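To start, the structure itself, in structure tokens.
The complex appears here without one of its protein chains, the remainder shown in place.
Showing chain A:
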Amino acid sequence: MADTTPNATPSVAYQNWAARQGRARRKVIVGRLLLLLGFLALWEYAPRNGMVNPMLTSYPSAVWDGFWDLIAQGKLGLHIGVTLMEVMISFAIAMILGTAIAICLWLSPMLERVLDPFLVVLNALPKIALVPIFYIWLGPTGSIYAVAIAVALFITILMLYTGFNQSDPNKIKLAKTLGAGQVQILTKVILPGNVHTFMATLKANVGLSLVGVIVGEFQASKAGLGYLIVYGSQIFRMDMVMAAIVILSLISVGIYLIVQKAEAILTR
């Protein structure tokens, strides 16, 4: 047995060690806060003192005002909601479709061999290049979803398929000796053994879906944070643009944290 139960009464040496660990942790947190505050202070100071053009960079207090301005207009909730919904839906579709296709490829090596070069090309292709085509084919709303799904779909398929293929061959052999067929190997070995791969794919896709949605909104939209960024830059309201970007980064961190929490629960 690997017995790693800590001693009931910690020794002085251990207490010193723990204290050092605690100090190191606090130093890291203080360092992060200093970096953030330093950045914000410089951003505030430089434009106000004519070192850079405030028209181009804006500054934190103006961004803060711009943020409240947006709320006062009563439209910020709508913009966030629209972008969030687009992200969620395309994220879900890319994951479900991607997982289904990866499973099909794993079940049929022949299909995988036939499709392999096409998947590689589609994955390597910068999906953003398709935005104008999607716009012509699917219109403003459809194209946003199409880009976001396209950006996330192929990487989902490839990541999951690679994970499936790297499953422990000994576990597969063992399942076979117990009489498992292909579908049972999938449900008993491949899928439960790839929860980590699935979670890594989810994490990657949070960012990718956001990229797809924002780019889609850039092309054509009436609402959403991408719209806000383009609109703000057209009327030269850098405070509005910066506020939208800050909100966007908060959203992506928020979704990432939710996925991380889900991972912690699923892989206990």
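By our rule, contacts are C-beta pairs under 8 Å (C-beta built on N, C-alpha and C of every residue); 3 or more make two chains touch, one makes a residue touch a chain; residues count from 1.
Convention: contacts and distances are computed from a predicted model.
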| item | value |
| --- | --- |
| Absent chain [UniProt protein name; select from "Phytanoyl-CoA dioxygenase", "NitT/TauT family transport system ATP-binding protein", "RNA polymerase subunit sigma-70" or "NADH dehydrogenase"] | "NitT/TauT family transport system ATP-binding protein" |
| Among A:V189, A:I229 or A:A243, the residue in touch with the chain that has been omitted | A:V189 |
| Touching residue (missing chain; options A:S11, A:N49 or A:T177) | A:T177 |
| Positions on chain A contacted by the hidden chain, ascending | 1-2, 168, 170-171, 173-180, 184, 188-189, 192-193, 195 |
